[in-house]
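Missing here is one protein chain; the remaining ones are kept as they sit in the complex.
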Amino acid sequence: MEELLHLGRQVLESQPFSVLIGTRVAGISEREVVLELPVREELFQQYGFVHGGVISYLADNALTFAGGTVLGLRVLTQEYKIDYLRPARGKKLVARASVVHAGRRRAVCRCDVFAASTDGDETFCATAQGTIVSVASKEEPR
Amino acid sequence: MEELLHLGRQVLESQPFSVLIGTRVAGISEREVVLELPVREELFQQYGFVHGGVISYLADNALTFAGGTVLGLRVLTQEYKIDYLRPARGKKLVARASVVHAGRRRAVCRCDVFAASTDGDETFCATAQGTIVSVASKEEPR
Amino acid sequence: MEELLHLGRQVLESQPFSVLIGTRVAGISEREVVLELPVREELFQQYGFVHGGVISYLADNALTFAGGTVLGLRVLTQEYKIDYLRPARGKKLVARASVVHAGRRRAVCRCDVFAASTDGDETFCATAQGTIVSVASKEEPR
Partner (left out) sequence: MEELLHLGRQVLESQPFSVLIGTRVAGISEREVVLELPVREELFQQYGFVHGGVISYLADNALTFAGGTVLGLRVLTQEYKIDYLRPARGKKLVARASVVHAGRRRAVCRCDVFAASTDGDETFCATAQGTIVSVASKEEPR
């Protein structure tokens, strides 16, 4: 568990884009991961809400991490679908992803993204479902 | 047409996140839009390719813009699906989105994302399909 | 509750295709619905499993019904994504759908499809996520 958390943080720190955005691993266990992202103005769209692309990025990353807890480190998101539910604003985004089904090389995962206010209230903002695949074999780089 | 281009650029400039990422409107006409994004290291994941989240953001934004050419300025992406096809690297990303079908308040759009090398060769990296909705009526903010 | 069940059964009976397939409403409440489908050879693909199209049909219908419990009778599935997880065989299919988020005219719903064996064991076969919209206003018939 501690090890998974350490590993997850290492992966995130090795992604320049995740460093640019400011994502953090808040929790990770087998089949589940929680990513957090402090909200700041740079991440907004034109109406003062977090840009959908930021939410998609976070969901995508959380899906990959969740899949990675069962398929190993060399995984990537093959595809996903995301539904935006409500505008996101507040103090931070929280993405909770889990494995719905895992085979040997494929995991179907889900991710719910919430916007947390300063006092901890959460608003459900988006939900995603996608396919994570192992690329350990290098057969298909993407 | 010139007006649409001007409008598109204004929208993009009013999105702090798009400014942070560096997206540009390369072309826009009724039912079609081309967005470009110069590739830089800050946008990478851990393997030296553009982060999937960046590609998703770009596709999402291009889908919204395409939908906006038929539904008007007050639109947003309600949901989309993206398939990553190949790792993205090179000089810039090019997202080409178009309207597949448009009703009064909904447009179904597609977007193909390419990675262009310095000499102009393009690699097909991702394809997305999604629903853009008009929020003119303010009935449903997302 | 009894009334919802009665209503759900009436809707299903008024769909010639659902009658052809043999779908039944097993349970329905606000935000949740369970559809069942007895498995028979006519519903198979070439390898002796239930055809994916049957599973999709059932998930689609369950999504619509779930959305209908919050949006009213005049609803339809606007779009959905389905992930097939395992081959489906056994005595019957069971589709459990629920509302993830509902606005005034749109509901995002999920559906898990299971294959139940004669002794009641269930295998998780597919999971879907989609958008149900109200067409009460007749603005956009689909």
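Each chain gets a letter, A, B and C, in the order it is written, and its residues are counted from 1.
Following the convention adopted for this analysis, a residue touches a chain if its C-beta (ideal position, glycine included) is under 8 Å from a C-beta of that chain, and two chains touch if they have at least 3 such contacts.
Here the structure is a predicted model, which means the values were calculated and not measured.
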Residue in contact with the excluded chain [from A:R40, A:R89 or A:R105]: A:R105
Suppose we count only contacts with the excluded chain; which residues of chain B make the list? 81, 83, 85-86, 100-101, 108, 124, 127, 129, 131
Chain A residues that touch the omitted chain in the full complex: 78-79, 81, 103-106, 108, 131, 139-140
Footprint left on chain C by the chain that the document does not show: 11, 14-18, 20-21, 41-46, 50-54, 56-58, 60-61, 64, 76-87, 141-142
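Just so we're on the same page, only the chains that are shown with their structure count from here on.
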Roughly how many whole angstrom separate the Cα centroids of chain B and chain C? 33
Determine the centre-to-centre distance between chain A and chain C, using the mean Cα coordinates as centres, and give it in whole Å. 29
Chain A to chain B: how many Å between their CA centres? 20
The positions of chain A in contact with two or more other chains are 81, 83, 85-86
